[in-house]
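Just one protein chain is left out here, and the rest sit where they should.
Each chain gets a letter, A, B and C, in the order it is written, and its residues are counted from 1.
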Amino acid sequence: MKRILAAAAIMCLLVSGIAFAQAVAPEPIKIGAVFAVTGPASKLGEPERNTVKMIEAEVNAAGGIKGRPIEIIVEDDGGVEANTVNAVKKLITNDKVIAIVGPTTSGASLAVKPIAEENSVPLVSCAAAEKIVNPVAKWVFKTPQKDSDAAIRIFENMKSKGISKIAIITSSDGFGSTGREQLKKHSPALGIEIVADETYAPADTDMTAQLTKIKASEAQAVINWSVVPGQVIVAKNMRQLGMTIPLYQSHGFGNPKNIQACGEAGEGIIFPAGRLLIVDELGADSKQKAVLAKYKADYQAKYPNDQVSTFGGHAYDALWLVLNAIKAVGPDKAKIRDYIENTKGFVGTGGIFNFSAEDHCGLDKSAFEMQTVKGGKFVALSSVKEEVKAKK
Amino acid sequence: MHSFSITLQYIFTGIAVGSIYAMVALGFNIIYNCTGIINFAQGEFVMLGGMFMITLTTTWKLPSLVAFPIAVALVVLVGVGFERIAIHPLKSPSVLVLIMITIAGSILIKGVAMFAWGKEPCYLPHFSSETPINFLGATILPQNLWILGCLAAVVIVLAWFFNRTLVGKAMRACAHNRDAARLVGINVKQMVTLSFALSAAIGAVAGIVITPIILMDYQRGAMLALKGFGAAILGGLGSGPGAVVAGLLIGVLESLGAGYISSHYKDAIALVVLLGVLFIRPAGLLGSAEIQRLKKF
Amino acid sequence: MKKHVPLALFVVIVMGLPVLLKNPYYIGALVFVGIYSLITISLSLVLGYAGQISLGHAAFYGIGAYTSGLLTTRWHVSPWFALACSMVITGILAYAIGKPVLKLRGHYLAMATLGLGEIVYIFFNSAVDLTAGPSGFGQIPRLAIGGLVFKDDIRFYYLVWFTVAVLLALVLNIINSRIGRALRSIHGSETAANAMGVNTASYKIQIFVFSAVISAVAGGYYAHFVTFISPTTFDANTSILLVTMVIVGGMSNVWGAVLGAALLGTLPEYLRRFGDYDILVYGAIMMVIMMFAPGGLVSLAGLVKQKFVGNLSREPAA
Partner (left out) sequence: MLNVEGLTKEFGGVVAVNDLSFEVREKQIKSIIGPNGAGKTTLFNLLTGLLPPSRGRISFLDTNICGLRPHVIARMGVSRSFQNVEIFDNMSILENVMLGRHCRTSCGAVSIALRRRKAVKEEALIREEALRQIEAVGLDADPHSSPAALPFGKRRLVEFARALATSPRLLLLDEPASGLNMRETEQVAQLIRKIRDSGVTVMLVEHDMSVVMEISDDVLVMDYGTKIAEGKPREVQKNREVIARYLGRSNEYAKNPKP
């Protein structure tokens, strides 16, 4: 009996001690993050998680926000939508976060859209699908550029080259299918005819069958839209089949590892992407240069084994949108939401954001820069053209 | 492009893809014959083969010829270790429990690989040049020939092993009747370990030769295992020739399906054919209903 | 009367849990456990009792979800009627599928069901005009009875677990009856069962259709609870997860099915704190359970019971 009493006394002391310790330190501002750190989309979720952890450390090292440290609670949903739903509920009701960054994938973002709405918590998604912000939901925002803008930029580039008949090949997952939708939707207006429409499963190992069909069609160019290894395999298979028509890729191609994997087959691929990959080329007049260079340098310093990618950039933009709001209006959900909705001219890695009540994405097609692969590096397409002109 | 060359190209593609399925299916069969279970970690052996090869050649800068056997040996080690730790100690497990253990094993191996090699796909250079070989208007990569060559080599070695060596014959005895094999003095548990070693080796070889074409990441194994399982079933579980024929057939069906019907439904087309075959021949193309042991779950 | 004790206890626990766990997050997680339980209970009849493996149940789960979701969003059918439609449609499909497929055995049956599940998954992905393709669709209305809308987690919790309790009551009655014995006899020896007058083919298809219909209910609940569905929720991984739940819980006992769903359904929640390592811990837990308790979690419960209560139980060994 004595022992139990003693144990109880010690426990009481400990508990009160912890409580006391907590009372002294300023309570952190809690922000939630849901990323697919494992599962099929983990190569996107990983840099996103790394990025928010990096920013957390940076902000806290600088003394937090108005003396209060920030705490970013990262949840892994493994790319399973039921898990995302649970994770977001946990963040909202258990951890009482004031805003949420993520999820990584479009499906997961759409699944938690109603939860953010019902609980009145601002959520800034890092996923691409336009459905996330269209129709506009009061509490839901997103940072990646719009699929439609990517499609339009590609089509504009094609038109400038006199290409009118094209083939599209997309992966049969969320990213690929929303791309396919946008490509089909915007092609007629820009006078482009899709003469072949092929898909492949995300884990497929060979696309020569689809490409053979495309080769036999009248297509003057191919657009591949995916984030899976397929985007490399398509490039290589085209080379194998001796196809010389230009290959366009989606903004999902923006990862330096793809160049290495494509080898020679990667040369000349054209794709729209944010300017993170070509930050070294940007002139000093570019508003984004400072932000991009800092993000790239910080990330590379903190995670030397990982290469900076546009996906991490989406999380960077999302979190800073929230943090800027907190800095300005304090940790209040409704005020944060209003602040984000009224944010204008926010310079992020993805572009310059101008939000409004009708536009919860905030980016337009100027956020994209048409890029290409040259000499094993990403370079702006405009600079290549200039070189060609100069030679002439 | 001439329509003949197009068809030929589809068939080439199908054979190139199908030979990968065939190799995975062979790995399934060896363990199935010895234990009656489907080893769902087979796809992970393939993935590990490619991953080890990448590390050995790119990080350790070993020449391919040296790295190849080392990579295979490492995967064999993993296979044997898995069997020794998770399957060997069990007394009389049911088939379904064993399958669950292999699923758990595949999750574990996948997890370790995720930490070891990261989440991005890794890349391995082609064994020889990347210049495609043109044949009657259709093209094939030299690496595809390497894959076919390896498949042929694996088939020849396996045929020799099971028909000409004592150990191979002992393994076949286990496949036929475990109790009888035990009675004539064959150490059945050792044979099970050996079957894991052998199918890990085949998986590793498959992984190494296909990585230059398909890229390798820690999640690649699952899809390969699924297709390989389909091939093993279509050919008739336990039948070596069946696995090869069925693997190639599924590959060609997918490719022709994508070419002539619809790439959206190409996997479904192959599966419909598989199901159709099973409804007519419930034990697969080359499996016989009499020999098929009706394993209970 | 003794037979009813476990079920009564179960109902008390289910009723009481929300009082203990006031947090809506836990309640929300338990809703998913309830949805999984519906499937695993009915799947355990197919797998544990009748001994027929199905690696394609996510397809029925998905057909239920999609039918209910599409009918309510596209054609504005009332959710309950849509749910009923999804049961009928899934039942008919399961019958058409089961008729030829259930003639196969063992691994062949496993592959055939896996393949059918894949075909359905590919259909969800590719029939974009109907299903909205891989990106899925949302704004599925919630279920309601009169003015009572099941919009918050706690209401849905009671709806789902009420369904689970009803299903359990029905299933428990069935397994300890001539039909339950007939199912188990198929598992034991199909030949002997046949010779003893059990129409094995008919029972196999009946139980397969039954579990498919229940899976469709679970799918409908999922659709109306999350209000968004996309194909990835119903892929082969889910099928394998469902079978794993049944086996880890203990496949020869319906309580095992509930235990398995509860463990593997909430495990991702516990494992979040492990970050990336969750995949390793998950695999390790699964492996350890299967190695040391091949009969599943219920067999552990049985051991505990034997130790403390002695072998008083006259419950038939399942």
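Things worth noting here:
Definition applied: a residue touches a chain if its C-beta (ideal position, glycine included) is under 8 Å from a C-beta of that chain, and two chains touch if they have at least 3 such contacts.
From a predicted model like this one, the values you see are computed outputs, not experimental measurements.
The undisplayed chain touches these shown chains across the complete complex, C.
Within the complete assembly, C:Ile174 is the residue of C:Leu7, C:Ala84, C:Ala127 or C:Ile174 that touches the hidden chain. The chain omitted from view is touched by exactly one of C:His187, C:Lys204 or C:His224, namely C:His187. The residue touching the chain not shown here, chosen from C:Val12, C:Ala96, C:Leu130 or C:Met196, is C:Met196. Take chain C: the residues that touch the chain left off the picture are 170-171, 173-174, 177-179, 181-182, 184-185, 187-189, 191-200, 206, 252, 314, 316-318.
Just so it is clear, only the chains that are shown with their structure count from here on.
In terms of inter-chain touching, the protein chains here all touch one another pairwise. Rounded to a whole number, the gap between the C-alpha centres of chain A and chain C is 35 angstrom. Shown for chain C are the residues that touch two or more other chains, namely 122, 125-126, 276, 279.
For chain A, residues that reach two or more other chains under the stated contact definition are 38, 172, 199.
Per the touch definition, chain C reaches chain A in the complex via residues 23-25, 28-29, 32, 122, 125-126, 128, 133-136, 138, 151, 153, 222, 226-228, 230, 232-233, 268-269, 272, 275-276, 278-279.
By the touch criterion given at the top, residues 47, 51, 53, 100-101, 103-108, 110-112, 114-116, 118-119, 122-123, 125-126, 187, 236, 240, 244, 247-248, 251, 276-277, 279-280, 282-284, 286-287, 290-291, 294 of chain C touch chain B in their complex. Residues 1, 6, 9-10, 12-14, 16-17, 20, 114, 118-121, 123, 125, 130, 132, 134, 139-141, 210, 213-215, 217, 219-220, 222-223, 254-256, 258-259, 263-264, 266-267 of chain B touch chain A in their complex.
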